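Below is one structure, written out as structure tokens, with a few remarks after it.
Note that one protein chain is taken out, while the other chains of the complex remain in position.
Naming follows writing order (A, B and C), and every chain is counted from residue 1.
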Amino acid sequence: MTAFKRLDTGGRIDRSRTLTFTYDGQRLFGQVGDTLASALLANGKMVVGRSFKYHRPRGFLSAGIEEANGLFTIGEGNRAEPNIPGTMVPLVDGLVARSQNAWPSPAFDLMAVNSLAAPLFGAGFYYKTFMGPFKKSWMFYEPFIRKAAGMGKADAAKDGARHDVEYGFCDVLVVGSGPAGLAAALAAGRAGAKVILAEQDAEPGGSLLSESGDTLERWRAATLAELQALANVTLLVRATAQGIYDGNQVVVSQHLANGQLLHVVRARTIILATGALERPLVFSNNDRPGVMLASALRSYLNRFALAPAARAVIATNNDSAYATAFALAEAGVAVTIAEERAVPAGDLLAQAAALGIAIFPNAGIADTLGGNTLKAVRLKGRHSVTIECDVLAMSGGWNPAVHLTSHGGIRPRYDEAIAAFVPGGFADGQFGAGAMLGHFGLLAAVRDGEGAARSALTRCGISKMPAAVEPPAVRDDRAYGIAVAADPFAVTVPGKAFVDFQHDVTAKDIKVAHQEGYHSVEHLKRYTTLGMATDQGKTSNVNALAMMAALRGLTPAEAGTTTFRPPFSPLTVGALAGRSVGRHFRPTRRSPLHDWNAKNGCTFIEAGPWMRAWYYDWAGATPQEAYVKEMELVRKGVGLADVSTLGKIDVQGPDAAEFLNRVYVNGFAKLPVGKARYGVMLNDDGLVLDDGTTSRISDTQFYMTTTTAQAGEVMSWLEYLLQCHWTDLKVHVSSLTDEWGGMAVSGPDSRKALQLAFPDAEVSTEALPYMGVKDISFGGTTVRILRLSFSGELAYEVHCPANFVTALWEHILKAAAPLGIKPYGLEALASLRIEKGHVAGLELDHRNSLDDLGLGKMAAKEKPYIGKELRLRENMQAPERWSLVGLELMEPEKKLRGGSILFAATDEIKGHGRGYITSVTWSTELGKFIALGLYNGGLRHEGEEITAAFPLKNEQVKLKIVSPHFIDKEGARLHA
Amino acid sequence: MAKGYSVFSLLRHALKPDTPWGLAWEKPTPKSSYDVIIIGGGGHGLATAYYLAKNHGITNVAVLEKGYIGSGNVGRNTTIIRSNYMLGTNTPFFEFSLKLWEGLSHDLNYNCMVSHRGQVVVAVSPGQLDSMARRGNIMRLHGIDAELLDRGEVQKLLPYLDYSKDARFPVWGAIHQPRAGTARHDAVAWGYARAASQLGVHIIEDCEVTGIHMEQGRAVGVETTRGRINAGKVGIAVAGHTSQVAAMAGLKLPVESHILQAFVTEAVKPMVHHVVSWGAELFYLSQSDKGGMVFGGHIDGFNTFTQRGQLFKIQDVMQCAVSLMPFMSRMRLLRHWGGIQDMTPDGSPFICRTPVRDLYLNGGWCYQGFKATPASGWTFAHTIAHDSEHELNRDYSLDRFEKGGELDEHGTGNWTYKQ
Amino acid sequence: MPEVMLAAQSPLESVSAFTARDISIREEAGFTLTQVAGFGKAFERPLAAAVGKLPAKVGALQVNEAFTVFRTGPQQFWCVGDVPPQGLPGECLVTPLTSSRCRIRVEGALARRLLARAAAIDFDARSFKPGHFAMTGIHHTPVLIHCVGDNAFHIYAMRTFALAVWEWLVDAGEGMVA
Partner (left out) sequence: MRIPCPHCGERDVSEFRYGGDASRQRPAHGTGDLKAWHDYTFTFDNPKGPHTEHWQHVLGCRQWFSLNRNTATNEITGVVE
């Protein structure tokens, strides 16, 4: 015999449409309109899970989002999600559900032996043991503890669902579609406001769905129909308002068939009509399957047409559970009420009597009897009778769902009259309505909702006020009239009386926490893990806080409550992440030559946001092989490299020269038109911000380049200086990074290559000397030729508008083909600059000063520049600072590695050393490995033999300190 | 008085359920005067009091906490402990801290669940791997454990990362510190409180300091919500609100208060057996003993005291989580919260004397306060007891910016000073 | 050597238009974009002479005969036309930006919904009407979105990010029609 039976009539299920689903491999049937929970109950599944610590059998506690016990892994393979409350899963055909935390099954779980050791596992037991016998003993015990912890299992596969984020804007966001929310949405909608109504259930209606009778259903249907007809109202179902963030931004997560849609709603006003959640009562064995909340039982009965097989007991300390009792009696169930109060209201007594319901006043529950499921209850007090029953429904009062109000930092306030916390206030633009305010009763909810809508409309500046919302024609609008008994929170209960069901926190644990001094509500939570389970303490927090308050001799108001934090209910990481994951994690930045490179044997490498050309397969199959060939090409002939990723900035205006002169450490005021200059800029703190080459195009216009990595930083920095501080300077800066692309034409044959490519242009060393710049008109666009060299060879950069870069690149390759020109990539580019001793990203790491990089001489003596003052601080001028050196490997059979630590030959190899290696390359010129590094005292040690240690691989090698300019120290090649 | 904790005492209590455990720490009323007052009952303040008593025999000490102990960042962090530092005294300081962590539960007779499960920092480019190698080499040269892993080795250790072509940033390798790990954050505060209390330290909760009394340029006591309390010396350990408390003594500091968010998912069975950090963006994750994934990212990026984070940053961190570890997509976020961090321009802390005599400062912890807790308490106690810095905290002075002695590990500071 | 003409290449050459029942995404190339800035008000008169009426405040645009003029900063305009404006005097600081942006057209009954999944501004038909534009972010990159019809939009995306933005938009589109 099962505890529940499905009724032949009533409820909101569709008996004509049967659905098939699988539970722990078993094929079961349910109806359209069922949740997984109601379908399992209809199939006689009372034990659906095991508790966290003691592995006690558990059944459904609730019918809603507060469910603590009935958690399942839903779906299979890459759609499987653990820890989903069955009460929130609408049944669909083919649904696959698995139970959790039990082996082999919830009904027969071998881990239940844990219960035997329960006295050991009291609150905070793990803090008191496992310290010995050795220092790191926890490492021995931890694996056992870890294995026992956790509920479901995560699946390692990539998520098969699709999640997206949608930004929404509205005048009024209404959270919750119970009577208060419906009334609020209707009133705001009628006034023409843009309204979003978010309902977490699959069906709108909130508490109305769990009531019986046509009157309410007619009102619900009519209200919904009108809302749906309003173009300015959007109704979202299976959509939970999870959190309110600064600026009244609300995250509403919505379940769709193929994934989740996260609505990020910027609401001018928010109406919270979130209702209330019922509290369990705390008594011995209150976790036995068959014990549930009274509201849940009403919901199973009225919404899902499930009635206890024959007998039910209702335990309550307030009036609200009587509705459940009456509905059960009307459905033919034998009902007994165990009333904690001495004298329930007279009208309830009369109605109960008329329905043949027995009431025991002053009679809490002493204990429940049965095995895995409930068989009977024993009442406490003078009655001390045992009553057989299929289901025990309990109501310990109601907690207004105040969660969202406190996300902005407003703490809830305790209301003695209803023995519960209510909103402590509302942030600007937020309003509450109905049960969440502690206003219980249907008509109160409708009134509240309409009133909140009017306040919201006023706040939005909408002056049109809507027609009044007609409330449902109900006679009896009983406010739940909670009259709390003397000891509502049952501080002294014998046996295992659960407060937090999922985390197995009992009344005794709370007593222990009190005895040990963990008094603050936060200490209580953290010490006992109360409220930390997947139900986030929705049913347990207030009971526990009130019990602790009682133990401390305080009122709950004095003891205070904990802070509610988002999300309101557990929300998948994937839903919050949306589509910005995997290859869309961050946008990929591509050079104008990307497509050409992709088609022409280029291997790419990620460099920050960029995909850069790493090496080309003409030179080799591996980067190690290819970069050496590519270097040789540049050193001996001519190569072509994509340098489009460099930051480029247009600096214009009458004060442009003065501006650059302030920003760079070296002088730019007198740079002639048609000339480029290498410049370095510092931050205010005197450390190097960036370097680059800047050319003067006209008296009032400069073409600045920056490093690839710092382009964005430098741009913002220049704008900051001009817009916030040097507002008197007439200078305008614009980013040209995307507008201009460029290529380096490098190598002894580079001039010949240019002559072949641009036969009409004069590129002789007289016409275009080193650091000369000229614009030519070519192929229908402007081509800028800059005689610069990163490699140390005779070299040029050729820039043009990005649209034409590929065509220009192909043209140069074709024109200079007789010279054997080929493309070279980033690896070779970076290696060539090491040979020349140019600093780059690995040296410009925001820790180094100008002097550290060997560039101190560049700084102007007289002229002020940014960072000048702080650059001259004591330690930054210290002779023992680490500064740039070149390094040559002295042991050719060994390997040299970036990140090696440098020591003097006589040093003991330990500690921080005297420096480190930043960049390493094979030098095609020298036929050996060389490196750049920073070394204590720098080039004062030129010629010394030192040691590089790489203890991660147990390697040490001998190096010689040399000038960082490994090639062409005199610059003859540059000026050729 | 609390009794000793052990498996035996636990058994005794199991068999005799009516004998209550005593208070973990005493709850005395404040005296009118102490030798040393520590402002702030967080991890650092409590550890300082403990080591003042234990190492220096100074037991006439009060720790003043405005709320409940551990209500600040010690109870809000992602519980990571490690010693992968490479600059100045950072390296020995954090290694000393890790060594103290190793014996902490034993020392305090309180199980802080110090788990040396190892930390793996995943590199996404060859250049980044070189930088990590530099760090790892420095560690090894200080006798600290570190291993360089290639992509294949990372895959063996962390099979759940994204190694597919879909990964926006590829796994190039990693650096692994096997002795790094996690500790149970609340237990650290409680354990220090209990141990300090047993040595005679007064831990006074719900006692907010509202002023610092000065006479002739010396700190001589504090004004509190529970009255004036005199002191021979006053130590500040209130990370998050350091500027406010220092201002009571007229000090303006190189500190800005920023919010750092943290996240925890529902518990699942063991899946992630290390602390995993990422080089693509600042991101770190571990699985708690209870089963939840605990993780975080960067600060939100502007100064605030609100303890609630910005949505865009939450989304950023979730995107990191799923992109590095695709399984995270179906994990459900249970809670997120924020802690207020003292951000300093170079990302390194202060443990030092101040321009005010008998007033000492411990703050500026940026992201790294939790792992520093034992060494911070140890060296701050030394600095207070001897009125001079310990060799391990000699670089953590207030005047380092005047001298150009920044200690920038790129754990990142408040960086807004650059503009 | 014969006269060489360099052919223009789009960053979206590797992809083709996305079309579904209520949404289409395609590149709309063939425009010139010229930024003109200046100091004070002096540069506005000669600029107006060249491109027509200027919009009064940032975020406003003016559709003139040859140019659509966007006011993109307090003292900065973007002029979009078939050819760049001619004859601007020295007080106009001219920065050609034609290559720097890629223009993507999003159109259809679902266009507003799609954009709401791409950018955090309000695309409601009652507030973002034809003739409006906004500078905002899509997929972490700066864009200018111009409403050119009831359900038609031009997105000016950064060239180097254009393919990333394109793939991001198409991905959103696929999600909506799936």
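The definition used in the following text is that a contact is a pair of C-beta atoms (placed from the backbone, for glycine too) under 8 Å apart; a residue touches a chain by one contact, two chains touch by 3 or more.
All values reported here derive from a predicted model rather than from experimental measurement.
Contacts of the undisplayed chain with the visible chains, over the whole complex, involve A, B, C. Of the listed residues B:Thr304, B:Thr379 or B:Ser397, the one in contact with the hidden chain in the full complex is B:Thr304. Of the listed positions B:Ser71, B:Gln177 or B:Ser257, the one in contact with the omitted chain in the full complex is B:Ser257. From the options C:Ala42, C:Val58 or C:Ala125, the residue with contact to the unseen chain in the full assembly is C:Val58. Of the options C:Val15, C:Ala48 or C:Ala120, the residue whose C-beta touches the omitted chain is C:Ala120.
Residues of subunit A in touch with the missing chain: 245-247, 249, 266, 409, 662, 684-685, 716, 719-720, 723-726, 863-864, 866, 868-870, 872-873. In the full complex, subunit C makes contact with the omitted chain through residues 57-59, 72-74, 120-121, 134-137, 141-142.
Residues of subunit B in touch with the missing chain: 241, 243-244, 252-257, 301-306, 310, 312, 345, 401-402, 414, 416-417, 419.
Basically, only the chains that are shown with their structure count from here on.
Spacing of subunit A relative to subunit C, judged by their CA centroids, is 32 angstrom.
Per-chain Cα centroids separate subunit B from subunit C by 48 Å.
Residue numbers of subunit B whose C-beta contacts span two or more other chains: none are found.
Multi-chain contact residues of subunit C (touching two or more other chains) are absent. Touching subunit C in their complex are the following residues of subunit A: 162, 164-169, 194, 258, 264, 266, 579-580, 584, 586-592, 594-595, 598, 610, 650, 652-653, 700, 730, 732, 734-741, 759, 778-781, 800-808, 811, 815.
Of all the residues in subunit C, the ones that touch subunit A in their complex are 1, 4-11, 13-14, 35, 37-39, 75-76, 90, 93, 95-101, 113, 116-117, 119-122, 124, 127, 139-141, 158-161, 163-165, 167-168, 171-172, 175, 178. If you check the complex, the residues on subunit B that touch subunit A are 2, 5-7, 9-11, 13-15, 17, 20-25, 27, 67-68, 70-71, 75, 86-88, 91, 102-103, 105-106, 109-111, 113-117, 124-125, 127, 130-138, 140-143, 146-148, 159-160, 162, 164, 166-170, 184, 186-187, 190-191, 205, 265-271, 280, 287, 289-291, 306-308, 310-311, 314-315, 318-323, 326-337, 345, 402-406, 408, 410, 417-419.
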